[in-house]
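Just one protein chain is left out here, and the rest sit where they should.
Naming follows writing order (A, B and C), and every chain is counted from residue 1.
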Amino acid sequence: MFRKILIANRGEIAVRVIRTCRAMGITAAVVYSDADRASLHVRLADEAVRIGPSPAHESYLHIERILKAARDSGADAIHPGYGFLSENAEFVEACDRAGLTFIGPTAAAMRLMGSKTRAREAMMAAGVPVVPGTTEPAASFDEALEAARAIGFPVMLKAAGGGGGKGMRLVASAAEMAPEYEQARGEARQAFGNPEIYIEKAIVKPRHIEVQILADAYGNVIHLWERECSLQRRHQKALEEAPAPLVDEHPSLRERITKAGVEAASAAGYVNAGTVEFLADAEGRFYFLEMNTRLQVEHPVTEMITRLDLVREQIRIAAGAKLPLLQEDVGLHGHAIECRVYAEDPDNQFFPSPGEITSLTEPGGPGVRVDSGAYEGWSVPMEYDPLIAKLVVWDKDRDSAVARLRTALREYNVTGIRTTLGFFRDIVEDEEFRAGRIDTGFIGRWMERRALPRSDEAARRIAVVGAGVQFLRTAAQSTRKSGLPASAWKRAGRDALLR
Amino acid sequence: MFRKILIANRGEIAVRVIRTCRAMGITAAVVYSDADRASLHVRLADEAVRIGPSPAHESYLHIERILKAARDSGADAIHPGYGFLSENAEFVEACDRAGLTFIGPTAAAMRLMGSKTRAREAMMAAGVPVVPGTTEPAASFDEALEAARAIGFPVMLKAAGGGGGKGMRLVASAAEMAPEYEQARGEARQAFGNPEIYIEKAIVKPRHIEVQILADAYGNVIHLWERECSLQRRHQKALEEAPAPLVDEHPSLRERITKAGVEAASAAGYVNAGTVEFLADAEGRFYFLEMNTRLQVEHPVTEMITRLDLVREQIRIAAGAKLPLLQEDVGLHGHAIECRVYAEDPDNQFFPSPGEITSLTEPGGPGVRVDSGAYEGWSVPMEYDPLIAKLVVWDKDRDSAVARLRTALREYNVTGIRTTLGFFRDIVEDEEFRAGRIDTGFIGRWMERRALPRSDEAARRIAVVGAGVQFLRTAAQSTRKSGLPASAWKRAGRDALLR
Amino acid sequence: MKLLSTIGDTQVTLELQRDSSSSVSFRIDDDSGKADIREIAPLTYSVIEAGRHYDVRIYERGSGMFDVAVNGEAYPVTVTDPRRWTQAGGASDASGPRKIKASMPGKVVKLLVQEGDEVDAAQGLVIVEAMKMQNAMKSPKAGRVAVIEVSEGGSVAAGETLVVIE
Partner (left out) sequence: MKLLSTIGDTQVTLELQRDSSSSVSFRIDDDSGKADIREIAPLTYSVIEAGRHYDVRIYERGSGMFDVAVNGEAYPVTVTDPRRWTQAGGASDASGPRKIKASMPGKVVKLLVQEGDEVDAAQGLVIVEAMKMQNAMKSPKAGRVAVIEVSEGGSVAAGETLVVIE
């Protein structure tokens, strides 16, 4: 087993990896940029190495500096977390050359799955369903129409020249094909200088279902069931669950999709933990989207239903161990939900909200887990991803887990910055969400219809009173000079109000 | 189901019950004494009722005030937690008369198990093993010797007149009987004015094993496996585990002791959650000690290995529900350990250490649960029990759970008051503990031999540097007047050291 | 003490009277009550009113503007003291100069206008970046760029003035 692991990441995922390293008796060394000197991952680490200034390309994305930190600290393996260098095949090769074990898949598997077209070809060869569509742009309208008919309406027209929604059109039937095709070409020409259009099957109200894979170096590949991550804003996941609510509607889906996940990983010669992502439709059909060749942000929901420690399994596999269990020994118990606590303002288009966390209370008790990279008094830096913590709850079934989540969200309080906590508090009250009627467009539609009047009149009154009391206290304080140090000031405030 | 539950308790257990009430959609009302106005259980409750001044007999032990609070708040049931009125049969009867459902056993079952002699008789009648011994004092030395021979050495001589160790003698063989008998009589006469002595089998290096019971009102009784609570100081539990390490040495013990637990509860006509406590010896023999007719402090370790919510089951049973599972459906997965975080000074005979918690950091991540009644800035009141929080960890086996505990303890920091956290940090490093070689005398012996020199020389240096830096800062601050309010002072301090 | 307050879009009058160190009588328009209020930590209060408990966290946004989280649910509240009405910043006249302030701390990636430029309402003025997101700060009205107070590549704090439009 490794003696020391360098964690080439920051924030909550670095904290997550530290915890398992330490529980395995492995020294946890971390790296930090200047913006992160006081970050929680540094405070919890055994060792910490400065790697550079705040911009990620001068620190967490800088391969040479990461490798130097590993050499200087005497680490024998590197855990990349997610993001940053975690899916960078050159980094994997550089680790190999430096004699450091990269805790993750091989560079070859990473490259294969990192290429959209190669991954799609490999999946088709392995019999894993992909979104039906043309691989070449249509040469004419007639060809496009023919292809659309062969695929079956509704179809999606997509610009070959680029993405971002430009030149993209949903076409419901053959009758609508002609005008939409022309408009799409025009938009594509304007946006990318290339009018070419290809055609894909349109997945209506798609649901994001993914399969967690574990594979060792001896050809053993198992899955740890599926997750559903259909709640997304800005194409980023916000709330994830395991198992997938969609499976309740289509009981055969679990067996089919997990089998496809294992086949996908096997076809890629995949080793270590990975995730095969699919889009599914309301009928329970599913299509390969991509494979994430690393630990996922949302891995804790799988840990909660299987009671496995995925980081421990990653480390063991990288150290050459065989999988510790067979497919039939993987448990599935209860239901888990994760909420991503972002430093963002949900009332202002999820705009970033870095800054000082002036107070922080985290929930606890049965069935509640918090994976956090934040602490009270810490300033969330503006340089990196806004994910500051994850709240994960477990209970015996989905209804109970939602109720548990509701309770935990009420206990969870962050002031000083805006977070997505209030957004989740509203989401868990939503009937559609509670019924599991979710898809990747859910949040967008929900934001449209959410402008409900707040119903708790008593709490509104208290909000006004609280603001009034604070207003008077602040006014009183600004008119006299406080000569007291912090803790005495706190005490004085507690003893006597409104002075 | 109940609409509102009054929680007639305080601290971490009140918080624990609030969480489950809320997750069940039940309004959680709490009571508080003057000392607890700012306590966490009040802060997390839906409703809070003041019941009186700080002394417990004027508040948490005051039956009429508790009932009035229940009536005033419109609660339909009362959860007593542990301690205070939780095992008071008169309180149960008073609740009945007031039309409030008491969430716990009947007054009759409570009275039966509350009487040492009646409980012992009932257990013997039910075939549950009790500590062999005389029930009447010996009339003469010869009778005492005969009784000791019949029981089998070693035996324990115990004063009939009272407890607390006075007049108690361990006798290893018949040859030692005469002088010990005379000394015991003399001590008993002096202490209690009554020289009478009775004789019990001596359990050498006893281990505390207890069985968690759930019983509904329809005669269904199941057990949720055993716990081991052999680590005790001052006859109070400090660290508890499930399952019991002793079962590893005696695999048949689990079946025998859980069967005895169910028989004990059935014999008592017990309903709701309860715990049957046994003393066990190194050979795996066990003897009934007493039954606790309430939720135990250490119930979370059972929750971790069975994934049941015991408070939820208590409430469901009290509301008239049948047990939701059969004995054969009760899972047992992995290993859980609980550490009781007491506001006590382990370096000074575990003396109480109330006062302000100036900083508090709780651990998190996979397999870690904290049930806490404390928060940063809160003053632990001197009026009540020193238990402020419980750290519970889970992992796949005992070794992994101990490693997880070690990690969590390192993250757990409390300053301002002394706690048992440092004590547990040392305990988890102990080879005997790690090997599961524990008994109720473990902590006493360990305290004797623990005076190890601290081994981490580097950390010692940093301790000196840290104290030096703080010394200079404090000196600098005391020579100038700080005119800054709290947060600015914090920031200034962070920016520039040693000014 | 009589104050004016808004919660969301509703305006109310608020009277507060301290009865003892922790008891406060209040009247909001015609609705009166008495609350037991304890400061748990700066900007954090425990409030018991009519038997119910409220965990109250306050975030001061300055100029009498507060975000008040009651049991986790956030309410935007403003408070003004009518006796100091003239000093209170308040919303400035729509026809006067308007300061465009950064809504988040970040880095000025790009200036889209120059001093003296005529701009339309909702025209982008400055792009600020934080956490990999770019945010175009827009003009609240048609007018002329009077002052640009930041430069490309510089950092800004939340609430800092970026541009003045007149």
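We take it that a contact is a pair of C-beta atoms (placed from the backbone, for glycine too) under 8 Å apart; a residue touches a chain by one contact, two chains touch by 3 or more.
Quantities reported herein were computed from a predicted structural model and do not represent experimental measurements.
**Student:** List the displayed chains that the omitted chain touches in the full complex.
**Tutor:** A, B
**Student:** Which listed residue (B:129, B:269 or B:352) would be found touching the missing chain in the intact complex?
**Tutor:** Checking each option in B:129, B:269 or B:352, the one touching the absent chain turns out to be B:352.
**Student:** Among A:38, A:108 or A:126, which one touches the chain that has been omitted from the display?
**Tutor:** The single option touching the absent chain is A:38.
**Student:** For a quick check of understanding: of B:142, B:328 or B:456, which residue touches the chain that isn't displayed?
**Tutor:** Touches the omitted chain: B:456.
**Student:** Of the residues A:47, A:146, A:281 or A:456, I need the one that contacts the missing chain.
**Tutor:** A:47
**Student:** Among B:31, B:209, B:421 or B:443, which residue is in contact with the omitted chain in the full complex?
**Tutor:** Missing-chain contact among the listed residues: B:421.
**Student:** Touching the missing chain, which residues of chain B?
**Tutor:** 343, 345, 348, 351-355, 358-359, 382-386, 409-413, 415-416, 421-422, 425, 454, 456, 458-472, 474-475, 490, 493-498
**Student:** Please identify, in ascending order, the residues of chain A that touch the omitted chain?
**Tutor:** For chain A, the residues touching the absent chain are 29, 37-38, 42-49, 72-73, 375-378, 486-487.
In the analysis below, only the chains that are shown with their structure count from here on.
**Student:** Using each chain's Cα centroid, which is most distant from the centroid of chain C?
**Tutor:** B
**Student:** Whole-Å distance, chain A centre to chain C centre, using C-alpha means?
**Tutor:** One centre to the other, that is 31 Å.
**Student:** Could you grab the centroid distance between chain B and chain C? Build each centroid from C-alpha atoms only and quote it in angstrom.
**Tutor:** The answer is 49 Å.
**Student:** Among the residues of chain A, pick out those that touch two or more other chains and give their numbers.
**Tutor:** Answer for chain A, listing residues that touch two or more other chains: 358, 410-411, 489-490, 494.
**Student:** Enumerate the residues of chain C that touch no fewer than two other chains.
**Tutor:** Touching at least two other chains: 22, 38, 40-42, 52, 55.
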